[in-house]
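Only a portion of the chains appears, each positioned as in the full assembly.
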Amino acid sequence: MSEQLTHLTSNGEVHMVDVGAKAVTKRTATASGELLMQAATLDLVLSGSSPKGDVFAVARIAGIQGAKKTAELIPLCHPLPLSGLTVEIKPEQALPGLRVEATCSTTGQTGVEMEAITAVSTALITLYDMLKSVDPGMSIRQIQLLEKDGGRHGHWKR
Amino acid sequence: MSEQLTHLTSNGEVHMVDVGAKAVTKRTATASGELLMQAATLDLVLSGSSPKGDVFAVARIAGIQGAKKTAELIPLCHPLPLSGLTVEIKPEQALPGLRVEATCSTTGQTGVEMEAITAVSTALITLYDMLKSVDPGMSIRQIQLLEKDGGRHGHWKR
Amino acid sequence: MSEQLTHLTSNGEVHMVDVGAKAVTKRTATASGELLMQAATLDLVLSGSSPKGDVFAVARIAGIQGAKKTAELIPLCHPLPLSGLTVEIKPEQALPGLRVEATCSTTGQTGVEMEAITAVSTALITLYDMLKSVDPGMSIRQIQLLEKDGGRHGHWKR
């Protein structure tokens, strides 16, 4: 824990860290999160009366578009062009609710953890938006990094 | 639970619901969420060696700016001009971690729940970003609506 | 044809026209456009091997999100909050190809023609993007206003 918070200069002000001297390497990251809901809400999403496809497609696209906006949303994030991004949404009866997992990759000087986490959180709040008329009490939990690779620190896994 | 998912047309396709006939009323919403971290990470945030002010200010501003982007991030959300927005960040030793609460208001035809939730989630991922170099295992939880008011459905409280 | 081009000042410079004195009325507009493709490409979109749902959902959402960006894309357009927006995509064997129609509405001081046209053109180029790997020679045609209502000029129909 002796490390510095890298987003702060020596006089304690925020800045966008200079990564210009870092190696350009392949970077990947996977994050996930969950939307808890009433069992009846999950049934509604999965039942024939509701086109699960469209609901899931909207959230997947929101996740992808959200990830592209990471540096616009998070002040000290470096802009970087993603080379690939997948957002998966799975119903989980045990929660009950929906689980979102996003994996992204790039070749660059900074990691893509924040892009993966932003994809997950944007997909989750989009799902919340589409289902809130029937279940406003839903909650989002367990948004976390599962794994990342590339860069000076190498592989990290939860 | 017999209600329709309002974001779907009768043929099951997504659309942006027409709210043109809804009453223009004062709308408010409050949402909250938490970032769990190691006790040592929270100590670092709160200790003199780290300018809590700047870290908190960055997250508050990210939350405010994120809320303004709600309709850009969430495909079926209506754009609306917020009239007020406050984002509060509090350390909680019991988690241990940080708790974010956002309250926003407008006068319009749709609610501001998604703006409050987007403010919270953007502030939380921004905090994650600033602290991830010392504690990548942090997780975000309990992003939820606490209360809302205004509109046809009136007051709702968790 | 004796009318002025309203986007030009008397000294011939572009400006964003002052609409502050116009009446606030309900405004609607419908626009449409077509993507022409090879018959085999249309078959692929409609066949079981391709999830038409996802392809159409992506284009519908792109159209909705594009419409929200109208004032960002078109320099002299006034920003306005849409109150409703629907984007429909229909296969047409006669083209062969896909036909997009968008209808939007607001209550305000300027019309929503450009929002409807932007929704259509964004949905069409998104469809082109998803199908270009199999048919790069597709072309977009007949993007046009079908009907509009509200404001000083009242109802207009093609």
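Every chain is named by a letter (A, B and C) in the order it is written, and numbering of its residues begins at 1.
In this text, contacts are C-beta pairs under 8 Å (C-beta built on N, C-alpha and C of every residue); 3 or more make two chains touch, one makes a residue touch a chain.
The structure displayed is predicted, hence computed values, not measured ones.
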Overall copies of the shared sequence [whole complex; 3 in view]
6
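In this text, only the chains that are shown with their structure count from here on.
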Which word fits how the chains touch one another: line, ring, star, complete or other?
complete
Superposition of subunit B upon subunit C: rotation angle, C-alpha, nearest 5 degrees:
120
So the centre of each chain is just the mean of its C-alpha atoms; given that, what is the distance between subunit A and subunit B in Å?
15
Centroid spacing, where centroids are CA-atom means, of subunit A and subunit C in whole angstrom:
31
Using the touch definition from the top, which residues of subunit C touch two or more other chains?
57, 61, 65
What part of subunit B is in contact with subunit A in the complex they form?
1, 3-8, 12-14, 33, 38, 40-41, 44, 50-51, 54-55, 58, 61-62, 65-66, 69, 72-77, 113-114, 117-118, 121-122, 124-126, 128-134, 136-145, 148, 156, 158
Under the touch definition given earlier, write down the residues of subunit B that touch subunit C in their complex.
9, 13-20, 71-72, 75-76, 78-81, 108-109
Would you pull the subunit A residues touching subunit C in the complex into a rising list?
51, 53-54, 57-58, 61-62, 65
